[in-house]
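See structure below.
Omission of a single protein chain aside, the complex is shown with its protein chains in their original locations.
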Amino acid sequence: MLGANSYGKSGIRLVQVSRRGDRHEVQDLMVAVRLEGDFGAAHLAGDNAAVLPTDTMKNTVYAMAAAPGRSLEPIEVFALRLARHFVETHAPVSRARVEISERPWERIEAAGRPHGSAFRRPGGEARLAAATATRGGEPAIEAGVENVVILKTSRSGFAGFARDRFTTLHDTDDRLLATALRAIWSYMAPELSFAALRAGIRQTLLETFAEHESRSVQHTLYAMGEAVLERHAEVRAIRLTMPNKHHLPVDLTPLGLPNDNSIFVATEEPFGLIEATIVRNEA
Amino acid sequence: MLGANSYGKSGIRLVQVSRRGDRHEVQDLMVAVRLEGDFGAAHLAGDNAAVLPTDTMKNTVYAMAAAPGRSLEPIEVFALRLARHFVETHAPVSRARVEISERPWERIEAAGRPHGSAFRRPGGEARLAAATATRGGEPAIEAGVENVVILKTSRSGFAGFARDRFTTLHDTDDRLLATALRAIWSYMAPELSFAALRAGIRQTLLETFAEHESRSVQHTLYAMGEAVLERHAEVRAIRLTMPNKHHLPVDLTPLGLPNDNSIFVATEEPFGLIEATIVRNEA
Amino acid sequence: MLGANSYGKSGIRLVQVSRRGDRHEVQDLMVAVRLEGDFGAAHLAGDNAAVLPTDTMKNTVYAMAAAPGRSLEPIEVFALRLARHFVETHAPVSRARVEISERPWERIEAAGRPHGSAFRRPGGEARLAAATATRGGEPAIEAGVENVVILKTSRSGFAGFARDRFTTLHDTDDRLLATALRAIWSYMAPELSFAALRAGIRQTLLETFAEHESRSVQHTLYAMGEAVLERHAEVRAIRLTMPNKHHLPVDLTPLGLPNDNSIFVATEEPFGLIEATIVRNEA
Partner (left out) sequence: MLGANSYGKSGIRLVQVSRRGDRHEVQDLMVAVRLEGDFGAAHLAGDNAAVLPTDTMKNTVYAMAAAPGRSLEPIEVFALRLARHFVETHAPVSRARVEISERPWERIEAAGRPHGSAFRRPGGEARLAAATATRGGEPAIEAGVENVVILKTSRSGFAGFARDRFTTLHDTDDRLLATALRAIWSYMAPELSFAALRAGIRQTLLETFAEHESRSVQHTLYAMGEAVLERHAEVRAIRLTMPNKHHLPVDLTPLGLPNDNSIFVATEEPFGLIEATIVRNEA
């Protein structure tokens, strides 16, 4: 029996340039479309009458990007336009979800000022948006940031934890805390000042990480989420994923040297993984 | 308010060697442990009394691998032992999930026969297992395969699909169909002949893919899942994820050459993504 | 002043299918073309008259693959045809090098025998070939294998090494030895039975690795190269690259457990890296 199922197109790469004289803007997106609906006949009988090709999804992304009037709208808005399109134009679809990941480009400084048409991609961090349109329901908008690699060299300890016969870790009141943050939050409404909100929420996350007197990853993660909910009323809930990118002090004793908590090896494996959703209290 | 949350250790790499005279066996595992439970105080108050360190989880994996009597048991069994351990020994834990990915090693042929202690890793494909132990409940066992890269050069078409104004794709009755299969299935019981079952289920998946007269990825995916449920009564449900790794015929017309459906470019982006769960009908 | 320079196209992906009735063959290649020659005007003056576009290189790969009579020739032969083409047809080119990496596909077993048109890619290992054509000179052919991940659990030690004040490593006469072998060898002549030679040389490498009483990576590497030169008179020289993929015994003492050399952690970083070329002695 066919259970939960979906299909779509992932990895649709769109780079769009907007030009006003010598001043260009660039938007660099990766789009994924996923549809759910009445697709049983395709699975069971090989009847494709209800199946909009994933190739068409790709074409739709380019066509709607090229639509007159779209001048590099925020990714939340573009995702919502796309998600609504699939629900509104294709009857078998009950739910369309569009996810967009944006890689930022910065202007190159040349002759002392930002260049109009030359850019550098800082790399690493990505901006996320997701819109879900449901037949007969309200759309839902999420936004987020991914791969925000952050490190604090003070105000971080881990002590007083549970111990069993396999525990060899010692209490510490001064450790390096590093993570590659992924945060996804849901908005209260489908029309908001998304770009400004994203910048503000990202700044709240970074500042709280920097300032927090951390007793654990969980402790700091929760403080970060709570700060977002306190300062940004438009946010309904936020999910934070924080791998603990361990930085282990190197034992220099066998080399006849002290290590005054300054020499670390950063390891990729294994890693702690802490995840939680912080939700706004119901009134 | 703290919503859904979990923590654990990922990327625990364990290579275990079992020796009987000149005949060695190797098991190469990546283990991830995730715990859910009563961890609110850590998040809200920085109180770690309930938090078993993720470092201890790592130690536990090595310790339980070294336990007398464990001689390279199937990964489903090892996952279950680990998951039960965390629920049984640590009161705040309500649910423990252990996921294991195994990379197979084959014996090197030397002097015409399989060598006793030299191995080659074929690469690519991985075996998966997951065990979930719940306080006061029955454990659940899943198994799977990942990154099974398969291709068929006949018996695959895609026609009669829905069309809209952005559709440019043409019907075809002869295309290459390639995917990197991921399949995860759940078992009816926690004690089964896991190794034999995995081999049989994997073979069912491959054979069905090979033989199926495919009208779409969905069509073949469903046939593969259905065949597993039909032939393997121990399986409750199976989830298949099949990215469509497009192989596009190269247009040689501008070069003054025909392409008799033999020259293709394999593209990584964008890709179709088809997912479905096939569940056993209730009696 | 313009020094050494080259340009070309990399990442040209070609999948070619050859069909004889129900029996299909698949060749899956990644091709790179690099040209050297008289390209100073392009660099200094922006004059492109001598520059064959890299897009044309890509087209050429597809066109020459589609040429009548080419039915999945060995990659060494295809590389040489391509390299010669660029030197022969484009005057500014003094030297053309074509590198091909092939990913093997195996037939899926179905109904007890190899299927005619369904394949599985084992992953991991790749076959390499390179041809260099020089204006007015003899062409050179190289072949190789890459990412051959191999492990031996016996007959491997490392002892009696140099020590200084920073040395903490202990002698061992029983360690795991693992590597991801890359081997590139050069042939004596441009026309040989390349497929059979490759299979034989690869087998020599694997067998020697398996059987060798290893005192170090260097020791085994040299033995492997020497065996190739001894058994395969067509080979002029061979270069072996063997990263030491460390498998470290886990110290279980703090957990109150013994480790009888059976529990290891495989680490990715840091890694030893051993490289050497073994050349045939001049007579």
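Every chain is named by a letter (A, B and C) in the order it is written, and numbering of its residues begins at 1.
Here, a contact is a pair of C-beta atoms (placed from the backbone, for glycine too) under 8 Å apart; a residue touches a chain by one contact, two chains touch by 3 or more.
Since this is a predicted model, take the numbers as computed values, not measurements.
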item: Chains on display which the left-out chain touches in the complete complex; value: A, B, C
item: Touching the absent chain when the full complex is considered, from C:A42, C:L72, C:A140 or C:A195; value: C:A42
item: Hidden partner chain, touching residue among C:F119, C:F158 or C:F264; value: C:F158
item: Interface with the unshown chain - residue positions in chain B; value: 165-166, 168, 254-256, 267-269
item: Residue ranges of chain C at the interface with the undisplayed chain; value: 1-13, 32, 34, 39, 42-56, 58-60, 63, 89-90, 92, 158-164, 166-169, 214-219, 221-222, 237, 243-244, 268-281
item: Touch residues of chain A, complete complex, unshown partner; value: 13-19, 22, 24, 26, 28, 59, 62-63, 65-66, 105, 108-111, 115-125, 147-155, 176, 203, 206-207, 209-211, 247, 250, 252, 254-255, 257-259, 261-267
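The rule is simple: only the chains that are shown with their structure count from here on.
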item: For chain A paired with chain C, centre-to-centre distance based on mean C-alpha positions, whole Å; value: 38
item: Separation of mean Cα positions, chain B and chain A [Å, integer]; value: 25
item: In chain C, residues with contacts to at least two other chains; value: 254-255, 267
